[in-house]
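Notes to accompany the following structure.
With one protein chain removed, the remaining protein chains of the complex are shown where they sit.
Which chain is which? They are A, B and C, in the order written, and residues in each are numbered from 1.
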Amino acid sequence: MRVAFLGLGRMGSAMAGLLLRHGFAVTVWNRSPGACAPLAAAGARTAATPAEAARGAGAVFTMLADDAALRAVALGADGLAEGLDEGAVHVSMSTISVALSAELAAAHAARGQGYAAAPVFGRPEAAAAQKLFVAAAGPPETLERVRPALEAMSQRVFVMGEAAPDANLVKLSGNFLITCVIEGLAEVFALAQKGGVEPRKLYELFTETLFAAPVYKTYGALILDDAVSPPGFALPLGLKDNRLLLQAGEALAAPLPFASILRDRFLASLAAGEAGLDWSAIARRAAEDAGVGKKTS
Amino acid sequence: MRVAFLGLGRMGSAMAGLLLRHGFAVTVWNRSPGACAPLAAAGARTAATPAEAARGAGAVFTMLADDAALRAVALGADGLAEGLDEGAVHVSMSTISVALSAELAAAHAARGQGYAAAPVFGRPEAAAAQKLFVAAAGPPETLERVRPALEAMSQRVFVMGEAAPDANLVKLSGNFLITCVIEGLAEVFALAQKGGVEPRKLYELFTETLFAAPVYKTYGALILDDAVSPPGFALPLGLKDNRLLLQAGEALAAPLPFASILRDRFLASLAAGEAGLDWSAIARRAAEDAGVGKKTS
Amino acid sequence: MRVAFLGLGRMGSAMAGLLLRHGFAVTVWNRSPGACAPLAAAGARTAATPAEAARGAGAVFTMLADDAALRAVALGADGLAEGLDEGAVHVSMSTISVALSAELAAAHAARGQGYAAAPVFGRPEAAAAQKLFVAAAGPPETLERVRPALEAMSQRVFVMGEAAPDANLVKLSGNFLITCVIEGLAEVFALAQKGGVEPRKLYELFTETLFAAPVYKTYGALILDDAVSPPGFALPLGLKDNRLLLQAGEALAAPLPFASILRDRFLASLAAGEAGLDWSAIARRAAEDAGVGKKTS
Partner (left out) sequence: MRVAFLGLGRMGSAMAGLLLRHGFAVTVWNRSPGACAPLAAAGARTAATPAEAARGAGAVFTMLADDAALRAVALGADGLAEGLDEGAVHVSMSTISVALSAELAAAHAARGQGYAAAPVFGRPEAAAAQKLFVAAAGPPETLERVRPALEAMSQRVFVMGEAAPDANLVKLSGNFLITCVIEGLAEVFALAQKGGVEPRKLYELFTETLFAAPVYKTYGALILDDAVSPPGFALPLGLKDNRLLLQAGEALAAPLPFASILRDRFLASLAAGEAGLDWSAIARRAAEDAGVGKKTS
């Protein structure tokens, strides 16, 4: 199957590379075309517009920064919806709002095109090593058609539901649970430090016992080392995902008290001038509030 | 070494049994003496009072319900402090306040007695299978003397610091992190359910990927099944530990916003008449607030 | 000066009526034209579109339901910006977002038109009795030109700043402080009731001493009587204003923890099926959480 991949940041480039490596015929497009070169060298075709990339492809995968970027690429002038064949499928892999995903599902359906959502868990290093996890949702027959490509880009595909936005809600929920871990650890580390207990001892105990999960190991270490620069996942993106979760909660009338606490952590971090840091820098707030943080970033 | 074990609830009975099985000469005591019989049958001596049990023992382990019970057993009339030899050690394994642990350290030091704190992580089944984790703290030489006994009762001993209350702070922190997991999962499960996504699908995805830790598996399943009766760990005990953590936070001037959210969850659960349920029943609150919970317990 | 008034709900009708009574030549417009009749009978001209109403007017006052409605009326096809003369002024009196107010300021400036924001405090009864308070902001010379009209519609005009959005931020802040009063009273009333103290006794004490302000008297009585239907200010409008405040906080990187608590109160009220009630119905949440509320709406 011929496929297209739109959006060649660190994540997208790695994922498109995996498609090539697994034998897919891939057309790539990126807003700033320089990012296409390595993939073209590896055998990809390049396209001048999303519409052109989509033409003739059985599936088009998008990995863009946010709602605005995806809306422009999908529905804007020369967008992929213009070029996508009837019966072909757009698979949105970005972390976007539940509302936009629903809007795209409707827009593509109106044109006789398929649509699925398949956001991923994992950082760029994981993407390159085919270690991503995919949370996919959409009509079963649509998902079946794109499953080989999704499997080529990940270590495992989980199906979340038959409505595409289901996967977006799950992705936002997952990122939220990560931030809950950051805040929880930040609070106990601050408390321990103030009480004269070495936070690293808590880290070792917890990550080797009840909380022996990757997320505690990764983020616990980032917090202990204040290893927030350069960012693995930038703080404003974390705030964006928090906002999208809260918006989903509002649309569904579902209160989310932990998410609101985290919102204020993100905002206080921005106010402290930390927009350039990793999102785990929100852990500094609990330390500062307890008087054990550095006051400068 | 002759040792004593005071407090033979489900946890204590299992732990004292392990001491016997590992060849320790054990004297047991319990407020209601009936609990002593099985251990006596297995070779333990019984004592009529904590003081009597402590006399001649190199180490006395206590596993009591709360601060009040431990204070009475340790410092009350016929308490263990009365009987404990100079140079012998009291090891408190209960989940108690940081403040009481500090008070006991001082009280024993004034009598020339040793004191260490060694609270445990794990449920009664884990205790019986020698799968507990011990978070120990106290003077290094004190800990070394009781280490063989602690190892006999657990799968691993982690040393948290040289001041006994350090271990109590760690234990309270660990229980707090568990409740953070409960609340975080409760919020996303409620959101997902309201959004038409099956919460069990989130559970499967998360517990097989980023959150593949025992605590997510155990508590996620409890929440999904609303398996809150009979309680594995009773809700009022969860509230007690939350209160002790908040008190430690106040004593150290360390704010704990997540812990305050959880406090209100516990109180709302009590107000809903759920004192007899497992502490994971606090997850019902997020569901109810979102309008997807059962209103009755 | 000839003026126009667009948006004739209960508030707008009362305010336009005051302009007529004070001798202004008023052109009115409303989306559903029936609302124009009483004002026409009192001497107002009517217009078929916002643009037509604006033509020839020195000032155009708008009082619409929300951002979407105002944007359509101001900037849409046949909107007031099309008809407004150069040098004439649009005065937005609706409770809208800070962001839209800034957008309108720029849009009007680009056309050589003036713009000011002048949201009001008070309910429809207050509007009819010329008891509203106006929080106005905009360039001083612009405000001076419309001041006589603003004074005709209110008991007092407060100037908040020289940038129109300043007044919108103030209006949202004021509504937020009202909801803080509702929540604070709800918490102590629930606590008192559970403790066997008659909430009305607290109300009498507080409103005759430290808290002898209209907002405590009005909302305290609404809560005590659960007088939430028909709504004086509908719950979804309260949620909307809360959302606009939180959005302003996000745009300015200013955390607002009380506002987040209130957000969840509003959402839980919606989830409980209370969208048709007064916004003071959020007080039911504290009562329910404490087990003293009625579980039904």
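Criterion: a contact is a pair of C-beta atoms (placed from the backbone, for glycine too) under 8 Å apart; a residue touches a chain by one contact, two chains touch by 3 or more.
Since the structure is predicted, the reported quantities are computational estimates derived from the model, not experimental observations.
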Completion exercise
Where C:Gly9, C:Gly56 or C:Gly184 are the choices, the one touching the absent chain is C:Gly184
Handout entry: Among C:Gly9, C:Pro124, C:Gly161 or C:Gly276, the residue in touch with the chain that has been omitted
Key = C:Gly161
Practice task
For the chain that got dropped from the picture, name the residues of subunit B it touches.
Solution key: 239, 243, 246, 249-250, 253-257, 260-261, 263-265, 267-268, 270-271
Handout entry: Hidden partner interface residues of subunit A, rising order
Key = 194, 264, 267-268, 271-273, 289-291, 295
Handout entry: Residue numbers in subunit C that touch the chain omitted from display
Key = 98, 121, 133, 135, 156, 158-161, 163, 165-166, 169-170, 173-174, 176-178, 180-181, 183-185, 187-188, 190-192, 194-198, 201-202, 204-206, 208-216, 245, 248-249, 252-259, 261, 286, 289-292
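Basically, only the chains that are shown with their structure count from here on.
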Fill in the blank from the handout: Taking each chain's centre as the mean of its CA atoms, subunit A sits from subunit B at a distance in Å of 38
Problem - Interchain centroid distance [CA atoms averaged], subunit A/subunit C, Å - result: 38
Practice task
Spell out, as numbers or ranges, the residues of subunit C touching 2 or more other chains.
Solution key: 264, 267-268, 271
